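With one protein chain withheld, the remaining protein chains of the complex are depicted in position.
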Amino acid sequence: MALYIGKRMAFLIVMLVGLLIVTFLISHVAPGDPASLAAGPDAPPEMVEQIRHEYGLDKPLPVQFVLYLEGILHGQLGQSVRTGHPVTEDLAEFFPATFELVTVSMLIAILLGIPLGMLSAVKQNHWFDHATRIVSVSGVAVPMFWLGLMLQLALALDLGWLPLSGRLGIMSAPPDPVTHLYLIDSLLAGQWDVFRDALSHIILPAVTLCFPALASIIRVNRAEMIEALGQDYIVNARAQGIGPFRTVAIYALKNAFLPTLAMIGLRYGWMLGGTILVESVFDWPGIGLYATQSAIAQDFQPIMGVTLLIGANFMIANLLVDLAYIWLDPRTREAA
Amino acid sequence: MNTALPELSDTGRPSESWRERHASSIRQMRLYWHTYRRNASAMVGLVLVAIFLLLSLISPWIVPYPADATGAVHMADKLLPPSAAHWFGTDEVGNDILTRLLIGTRLSLEIAVIITGVATIVGVPLGILAGFRGGWTREIIMRVTDVFLSVPALVLAIAIVAALGIGIVNAIIALSLVWWPGYVRLVESKTLSLKGEAYVEAARLAGASTARILFSHILPNCLSPILVKASMDMGMAILAAASLGFIGLGAQPPTPEWGAMISIGRNYLPTWWWYATFPGLAIYLTVLGFNLMGDGLRDVFDPKSRGR
Partner (left out) sequence: MIAQLPLLSIEDLHLDFDTFDGALHVLDGINIALDAGETVGIVGETGCGKSVTVRSILRLLPMPPARFSSGAIRFKGRDLAVASERDMRRIRGLEIALIPQDPMSYLNPVFTVGQQLTDVIRAHARNRPRDKRPAEKSAWEKAIELLTQVHLPHPEKQLEAYPRELSGGMRQRVLIAMALAGQPSLLIADEPTTALDVTIQAQILRLIGDLVDRLGLAVILISHDIGVVAKVCRRIVVMYAGTVVEDASAENLFDRPLHPYTQGLLAAIPKLRGDNQQLSGIPGSIPNLLQPPDGCRFYDRCPLRMDVCRTTKPPLVDAGGGQRVACHLYPGPRQEARYG
């Protein structure tokens, strides 16, 4: 078992190196002079040359890659021309907002998706099943940014129930940073009004972001539950007198859960991509918005940094899903 | 003696017509169509896709305001709400939004075809190669694929666009680069399982060349999952391109790309709501159509997944 985890970690590192190669290639091999990309569109030629020399961009490619790796290991991800800060600092500043948004969104998707999937499986072809099917098919087809705009239009602008954008209202000051997650920090500090404010601000973006994941989770869970419920061991459970709730929620669900978990892992990755769109719509100060603004300003280094960060994040999430598989499924455990 | 004997070909078999030779394939197709037709949501998808294709074909001839298609400016008509004259209202330079949407259909189709086409043309052969050859070939191909898939598609696409420069062409290039790994993975696993089938073994023992095995045995059996994925990908590609357009990295105004239109329309919420609403609906319905169609195809090809 430990051997398997060890192998998996080694694999993770290999993947990360691979990702570094890809980002390196994108930034250095793509048409467009990497030095002027790094310097930004408005830089004078002398500055471009200076940057070229500083970053060793006049050296052969493999040497550049080694320098690049060295830089990464020292936490050097370059400088953002737009903000003037090192990319690592910017990322550290903006990441918590994204993390909070994606986590809340994922939680909504899981907490709603699994029960809805289960219920649809149990009440197949009921109107409930058809309704959830429409939701789950639409969820993947709806453009997330458009959905966000429509929700803003309906709930924030027309009805005024929820705030339009941002993480907090103008009147609230952010709570003392412990985790940098406003929801948790405000609770820790006992600041109820700040908590409520942060909560009301996160609802719309989180709901928008969770839609595709919710849809996929419902679909997979429903399908897997239908399959599990058709199995003989469910008949046996009933025959031995096990009640219906337990049969469905525990006996069947545990079998259906693993493929659902795999889908959750996959969707987490999509969500990391989708956050770019949602943050843009709701002015949510996360790395997605950071990346977008950098891209428009043709500020290149930050985008590479964001790509690396999101990539690493996704890889870790996949690792966790694999580990969960081993923990939950005795069959995988044996294979490991 | 008035019965004519059928012609004998070299192999000694009477030569059959094309229809007879392919009788079982034809019957298979008809069975597929029959199964597909019974699926209500799949038919809805088919209708939506058909409408989309039709509009993209004939749009230049049916647009109510042809001049607006090429970006004519008449400020007097700017930001008019939906009415009989302008079903979807007008935009900030007075162009009829319905017209621009219809023209955008063509653009979206081009985007979908190019991205999905490149992805399949590059991804499928690589996948078959990886699955069939095994060994180092497979390792290399799969590791590279894994790395590409370890970053969410949109993120990587943004990075590539940022390197190449903003614009719809680069957006399409970026998305194509990001899309092919999905096919590699799909086809590789299918090829792996097909490789162990008895008939492949038999073909090999009979002396069939690798190329023949790949073309006649492996590829046809991969077709159904490829078709399902490609069908859904047409919609998802449009969605991805629209997303890039929305952020401002894809199509640039005044190109009537649906995502770009929404990004401008955003500035005119809530008063002039129609500008952002209708393009989004267009995206939704188109992607929905392709998704439903892909789902329907999946149910047709793999009856075990019915109930999903």
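Think of it as A and B in the order they're written, each chain with its own count starting at 1.
Everything below uses one rule, namely that a residue touches a chain if its C-beta (ideal position, glycine included) is under 8 Å from a C-beta of that chain, and two chains touch if they have at least 3 such contacts.
Because the structure is predicted, anything quoted here is derived from the model rather than measured.
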| item | value |
| --- | --- |
| Chain not shown, its touching partners among those shown | A |
| Hidden partner interface residues of chain A, rising order | 231-233, 235-243, 246, 251, 254-255, 328-331 |
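Please note the rule applied: only the chains that are shown with their structure count from here on.
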| item | value |
| --- | --- |
| Chain B to chain A touching residues, read off their complex | 41, 143-144, 146-148, 150-156, 158-166, 235, 239, 242-243, 246-249, 259, 262, 266, 269-270, 273, 276-277, 279-280, 283-284, 287-288, 291-292, 295, 305, 307-308 |
| In the complex, chain A residues that touch chain B | 14-15, 18-19, 21-23, 26-27, 30-32, 37, 124, 133, 137-138, 140-147, 149-150, 152-153, 157-158, 219, 222-223, 226, 269-270, 272-274, 276-277, 280-281, 291-292, 294-296, 298, 300, 303-304, 306-307, 310-311, 314-315, 318 |
